[in-house]
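See structure below.
One chain of protein is taken out of this complex; the other chains stay put.
Each chain gets a letter, A and B, in the order it is written, and its residues are counted from 1.
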Amino acid sequence: MAGFTADVLLVQFINGLFIAAGIYLVASGLSLVFGVLGVLNFAHGSFYMYGAFFVFTWIGFELGGFWPALLIAPLAVVIVGVATEVVFLRPIYKADPLYQLLLTYGLVLMFGDVVKLIWGADNQSVARPAGLEGTFPIFGALFPSYQLFVLLPIGISTILALYLLLNHTQIGNVVRAATQDREMVGALGVNVRLLYTGVFAVGAFLGGLGGAVLAPMGALYPGMDFDVIIEIFLVVVLGGLGSMAGTALGALIYGELKSLGILFVPDLESVFIYVLMVIVLLARPQGLLGKRVETSR
Amino acid sequence: MTLEVNDLHTAYGLSQILFGVSLVVETGECVALLGRNGVGKTTTLRSIMGLTAPQRGSVRYNGVDITGRPAYQVARLGLGFVPEERRIFPDLTVRQNLEVARKAPATPHGRAWTVEAVFETFPALAALAGRKGGFLSGGEQQMLTIGRTLMGNPDLLLLDEPSEGLAPLIVRDLGRQIGRLREQGLTILLCEQNAKFATKLSDRAYILEKGQVRFSGSIKALHENEDVRRQYLGV
Partner (left out) sequence: MANLQGSIGEGALAQRRAATARDPMIWAFVAALVLLFWVPELILYMGWAKFWIQFATQVFIWSLFAMSFNLLMGYAGMISFGQAAYLGIGGYTAGLLLKNIAGLSFYLGLAAAPLGGALAALIIGYFCVRRTHIYFAILTLAFGHIVYLIAFKWYGFTGGDNGVIGIPVPGWITEPTFANYYKFVLVISVAAIYLLWRIVNSPFGRALTAIRENPERADFIGIPVDRYRLYAFVLVGAFSGLAGALIMVNDRSVYPDLAHWTQSTQVLLMSLLGGVYTFFGPIVGAVLLRTMDADITQNYPEIWQLFLGGVLVLILFGLPGGIVGFIQERDIGSGDDHATRTAKLLRLFRRKSWMFLGGALLFTTFFSILQSPGAWLLPRTRVFEPFALATWGIVPCALLQLVVGAAALWLLLRRVDRFNRIDGALLLILPIAALVLHVYLGTPLSGLLIVLLWVIFTVYSLVQADFRRAYRLGRPPNGGG
């Protein structure tokens, strides 16, 4: 166990960043929607899955290949997301959070089978874009080019973009105000319904973007929504529900643990994160950067 | 420009609060809505603002029927609501609190409100610009709430219990500032339990009791009518 050189650790650390960037892309949308709308959206994993499958379909059209799909697939997911919000979520914003959770759970089931109906139950795959199939050397180690030049930059720019949007723009101020007092924001002349739909659309976009960016890195299959939702729940709970910075931190911890964990406990690396989550939740019930202490309501 | 409230009936769920409230506010006036705690003053304002939809009756503003419209539409027509519980955004700084509410005036204004203009009106806020709203004192929060609503450039200000819970000295300051707003041409509907404070600022008054208007008239008439004052205001 002590035999690892600094090189190996560094390589795994960078690989951990890749995992973190990928999971952050997906988790950020869930976190944003929960933070503003107060709805923990089970169906967020479905948005991720749709993002990936839309890329697959788009490439089948042969209209410019992979790159345009990075924008078109998330936008298509936005349409699904907005329809979901308007039809299903709008009537229940005032309901018990658990009621909302159950409802979005029902949507997960439906979305999942729709994928099977449209794309079939078999695994599909998306090829990496031309020129990025190979690896790229850094410090003498080889890293997959796609992760290095697409995933990581998109992940980092998403963090920055969300940070700037939420903290340094008028709309960001309004969004944050709406998380604190929805009715008052309405009385100040803001159309909160529209704002919520907008935020949900951004959340769906992020989920779809995550699916689109991650599509060339693994198989696309009908159960991928559920696999990812558990992972992003872990990340978001770890970082603190409703805290965007917490989500980034949670994603980083998740990625590094998974990547470094392989070195130490090759078979049980996925259990690592659960153990950590349990420890964190015992010590800090609100998550690492969560502000609001959970109330019994 | 007028606000016309006609025969308003409003209930929260099954408990009815208002039983036919009617009142009028003319342009440039300051009208006081007086009454003890729980007689329906806040509910009246909420019904006007569209925060609680009335069951019956109508609210007209400048001849436009705004009954039951969503609050944001009412706000965009030029009504500004200053809530009783202040409801500033605790995690936003004072400056951000003000900026959130920035909105173009509904009718042409002489001068649109800016953050700096609010700081001029409430100098105490200027020094606190970078502080989170949650860390302000009660008086500071009250100024911020009013300032925030002003940022929306309203023509008509609905003020709910601005003096509540504040020290007498601060109340006097606040009164001066509201008086100044009035002089600048703002129309004001002022809800108050503190009749002394409200009558100093107002031209006319309505008195609510059990969800109905029991008195309406000029401040002078109210001062002369000791019965009404004793019965409904406890003075």
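What we mean here is this: a contact is a pair of C-beta atoms (placed from the backbone, for glycine too) under 8 Å apart; a residue touches a chain by one contact, two chains touch by 3 or more.
Predicted, not measured: the structure shown is a model, and the values here were computed from it.
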Touching residue (missing chain; options A:L63, A:L101, A:I138 or A:L194): A:L101
Listed residues A:F18, A:Y146, A:F233 or A:Y254, member touching the removed chain: A:F233
Among A:L9, A:L71 or A:A121, the residue in touch with the chain that has been omitted: A:A121
Hidden partner interface residues of subunit A, rising order: 40, 88, 91-92, 97-99, 101-103, 105-114, 116-117, 121, 226, 230, 233-234, 237, 241, 267, 270-271, 274, 277-278, 281-282, 285, 294, 296-297
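Definition applied: only the chains that are shown with their structure count from here on.
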Subunit A contact footprint on subunit B (complex, rising order): 49, 51, 70-72, 75-76, 81, 83, 87, 89-92, 96-97, 99-103, 148-149, 152
Complex interface listing, subunit A residues touching subunit B: 170, 173-174, 176-177, 180-181, 183-193, 291
